[in-house]
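Removed: one protein chain of the complex. Kept in place: all other protein chains.
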Amino acid sequence: MHPILDYLWIIPLLPLVGSAINGILGWNWSKTSINAVALGSTGLSFLCAIEAVREFLDYFAQYHQPFTKHFVDWIVAYKDLTIGFDLHIDHLTVVMLLVVTGVGFLIHIYSTGYMAHEEGYFRFFAYMNLFMFFMLLLVLAANYVVLFVGWEGVGLCSYLLIGFYYLKHSAAQAGKKAFIVNRIGDFGFMLGMFLLFRTFHSLDFHTVFEAASQPNVAHEGLGQFGVLTAACLLLFMGATGKSAQIPLYVWLPDAMEGPTPVSALIHAATMVTAGVYVVARSHVLFLHSETAMYVVAIVGCATAFFAATIGLVQSDIKKVLAYSTVSQLGYMFLGCGVGAFSAGIFHLMTHAFFKALLFLSAGSVIHAMGGEQDMWQMGGLASKIKVTFWCMLFGTIAIAGFFPFAAFFSKDAILFAAFNSQHDGKALYGVGLFAAILTSFYMFRLVWLTFFGKNRYDEHHVHVHESPKNMTVPLMILAFLSLTGGWFAFPALFGGKDYFTDFLSPVFGSGEIAGGEALHSLELTLSGVAMVAATLGLVVAWRMYSKDVKRGPETGLHKLLYNKYYVDEIYQAAFVGPLVWISRNILWKAVDEGTIDGAVNGIGYGVREIGDGVRHAQSGNTRSYAVWVLVGAVVVFGIIFWPILHPALFGGVR
Amino acid sequence: MIPTNYYLILSAILFGLGMIAFVFKRNIITIFMAIELMLNAVNLAFVAFSKAFGKSDGEVFVLFVIVVAAAEAAVGLGIIILTARNRRSLNVERVDLLKL
Partner (left out) sequence: MNASLAIFFVLAAVAVAAAVSLILQRHPIHSALSLIVVMVALAGLYLLMGAEFVAAVQIIVYGGAVMVLFVFVIMLLNAGEEEHTNFSKLAAYAGIPMAVAVAGLIAAAITRSTLPPAQDPTALTSTKSLSMLLFQDFVYPFELTSFLILVAILGAIVLAQREGN
């Protein structure tokens, strides 16, 4: 009946097997074999995912509930701690599953072209497949613990892939930074899990959400700080680490040290969206805590704005895209924070399409430029690399939010929900809108600097050439998706159904935003305003960058933004520096060398000294040995005769 | 009637003197003689106890002690002759090969 659903673990397992084969055996295989294993496993996983989706829809039509399957008892401990290796599918999982496997597969194909001349080709694909395994585990998990396994695993793969060029110092540092900052978030996540377990005595999604929906669970208003608020805020702390929000976003720009396909897959389309997924999955808990929702919305909105400002002045093409990712993730959290969870997930999906497209196109540009990433060294490429140019343009139009491209619908849904939100909705909307203007501006700036104007590079050294088919075909597929990906919500413009929200309604409840004519026209108005904002950004960028433009000196505000508000330096001075000092001077020198080594060495020293003192008894002199015998005899006689002797000593009566 | 205690105290004194000789003398043969003195003191105690309790078991034991002491003296003196030939000295303090 449900062959795939009963063996749901096959979907994560296939990439794991591919990773193992490539990692262990692939070190001297030909590229064709490595490709076959890597693409084969990911592609098969994608096909299985599609089949699983089809079966699930059948199942749901019959039983009207999500599909959960318990495979193996993993942890059985103490009183009520039973964690099983459970996987489940519901509509939210369907979206995530298709995005992860589909976009992942396309990026794998692209990588065969991009990484063709790299050392460690097999290692790259081994790590990528491993990442797919963990991400799929995360998405399919039916309880927080299996999700956390996937969560940690993608963090590990992120570290491995960022530091792929491990001989480069900056890459190794960036990998470390990513992993460590992620761990800080994970600390919060774990505390959140513990708190949830303590409250609900289970970490199963089904059980926890069921228990949280009971009438006796308090709804905590704004400013009230109860157990659910604490748990949600802690889970969100983990999400800020994984999804690069304030204050733990600092690893994402550094993560651009990794190869571009890595940036596309992990730091745009899939891993960084894990945080959003967790918040959306736990929406039952979040809806009970207005404080947590408010915090999520504020942080998301602030990050969207903050990152957009930094992206305005960056000169590295990948850094612009990195800050853009941080900013767009902020939008997703803003959506979740105001209660529009399906809008947040919608934006997650469209963002996966156009951000992957943008990163891969940027990779194509870098490939064409022979490795150059500084936009100020590019220019006038439009005529030379036509396919890449058009794909990049599609992506830029999409991210700016122009109709009818994908992000128009998703961003619009978020801003509309923000506008209607009870707590400071108008302010959130205003900041979000301004960030949209900035987004449009810096993306078109990127396009103009890279593709138009005079060549700022030396034609003799750089031979600009178009990328091979295995790179351009995925680009075109993604471009198509960037255009059409939002069309699920198309009919809603004309008063019809929003298919996407409809699809997710079994998970999130039907329409978080109540319908009605008045609200519908408001939505149309706001859409129009958004279009105007996008056009405004486009025009300003055109005025500033389309002509021949020279790079100005960095002064004042420009300098502040270029140096990312000196946040990295502040963190270094406030946290990293003191911690390293403590580790070096106190924990290393005083505790480890002094106390622990000192105690162990001291024991050795003490034993030696005692031995040195006692050895004088072994003098070889018979007479002294005889005296020792006498000493022993005195002791023995004393002990034996003590009952007889001691009354006499103390003058007692015999 | 001589109280048994007198014999026992005499035995203790002789034993103590034997110990002092054992500790103090440096000639190997003299040390051996001190051992014999100690054995004699013990023999005295055995006979005194045997007579005190009226059973002759103590005297039989004395016979055994004398026999064993004789055998021990024979073998011991043989060893002394050998070591004295090798080391050309009868001073026990010169035999300190067990020194650490």
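Here the chain labels run A and B in written order, and each chain numbers its own residues starting at 1.
To be clear about the criterion, a residue touches a chain if its C-beta (ideal position, glycine included) is under 8 Å from a C-beta of that chain, and two chains touch if they have at least 3 such contacts.
Here the structure is a predicted model, which is why all the values come from computation and not from measurement.
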Among A:Ala172, A:Met531 or A:Ala626, which one is in touch with the chain left out?
A:Ala626
Omitted-chain footprint on chain A covers residues 619, 621, 623-624, 626-628, 630-631, 633-634, 637-638, 641, 644-645, 648, 654
Could you list which residues of chain B touch the chain missing from the display?
1-10, 12-21, 23-27, 29-30, 32-34, 36-37, 40, 43-44, 47-54, 56-57, 59-60, 62-64, 66-75, 77-82, 84, 89-91, 93-94, 96
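Assume only the chains that are shown with their structure count from here on.
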Chain B to chain A touching residues, read off their complex:
19, 22-24, 26, 31, 92-93, 95-100
Per the touch rule above, chain A residues touching chain B in the complex are 615, 618-623, 626-627, 630
